[in-house]
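Below: one structure in structure tokens.
Note that one protein chain is taken out, while the other chains of the complex remain in position.
On to chain A.
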């Protein structure tokens, strides 16, 4: 009994450790008066208001950033799903010339250093005249290796009989993929979609490099930019943080099972 109590105590202590910055930020964002930094910190729940939220939403380009994020994430996620499920299919279920070479070339990219990509992809985007476009933000990451492997695994687990039956009925390759295979990989597709959504939503480094107009920034990059400009208005930034973080946490809490499964598959790759 006491043992269990001690374990819970430790668990709660750790939860406070991981959650404290968030809790403090929420409290700061909900107040309009008093010192922000003080010892001890002001964690009382009196005089709360959503004035900072309406303020940051109305006076700063936060809605704009949110829309940018949504658009980039929507385009990025849907293109990832299409491209990865197309690519994973032959790797899982077809015998073709050069299959091993292709497979190992794709595996090999995992050890390629992605930081060189930042430099060269910037130059490539300049050549394509895509700098400062939304497309330049999502294009380099939609052929996700993680996604290809996740979906390949899903295709591999589909029984051969289904495919054979469809073939007897005279279905072609595209029909088999679209009608038979794709619907059976929906759990894996969901995992990949959630993962890519979080990745695109949180991305800031590549957007900051490739977007020259701050008005095109997604939320994470926009917050960083605003912090630089409005360093004094901590409460607005705090409200912005909550607005930027809440969607990801909500998505995570509702899709935890998919998320953890994907994470393990990804780490293990």
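Keep this in mind: a residue touches a chain if its C-beta (ideal position, glycine included) is under 8 Å from a C-beta of that chain, and two chains touch if they have at least 3 such contacts; residues count from 1.
The rule is simple: contacts and distances are computed from a predicted model.
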item	value
Hidden chain of the complex, named as in its UniProt record, picked from "Dipeptide transport ATP-binding protein DppD", "Sugar ABC transporter permease", "Heme exporter protein C" or "Cytochrome c oxidase subunit 1"	"Sugar ABC transporter permease"
Hidden-chain contact residue, picked from the options A:2, A:46 or A:95	A:95
Hidden partner chain, touching residue among A:66, A:148 or A:211	A:148
Residue, one of A:44, A:59 or A:157, that touches the chain absent here	A:157
Of A:75, A:106, A:135 or A:184, the one touching the omitted chain in the full complex	A:106
Touching residues on chain A - with respect to the absent chain	4, 7-8, 10-11, 14-15, 17-22, 24-25, 28, 35-41, 82-84, 86-87, 89-99, 102, 105-107, 109, 111-113, 115-124, 126, 139-140, 142-143, 148-149, 153, 156-157, 159-161, 163-164, 167-168, 173, 177, 198, 201-205, 209, 219-221, 223-224, 227, 234, 237, 241, 244-245, 248-249, 252-253, 256, 260, 263-264, 267-269
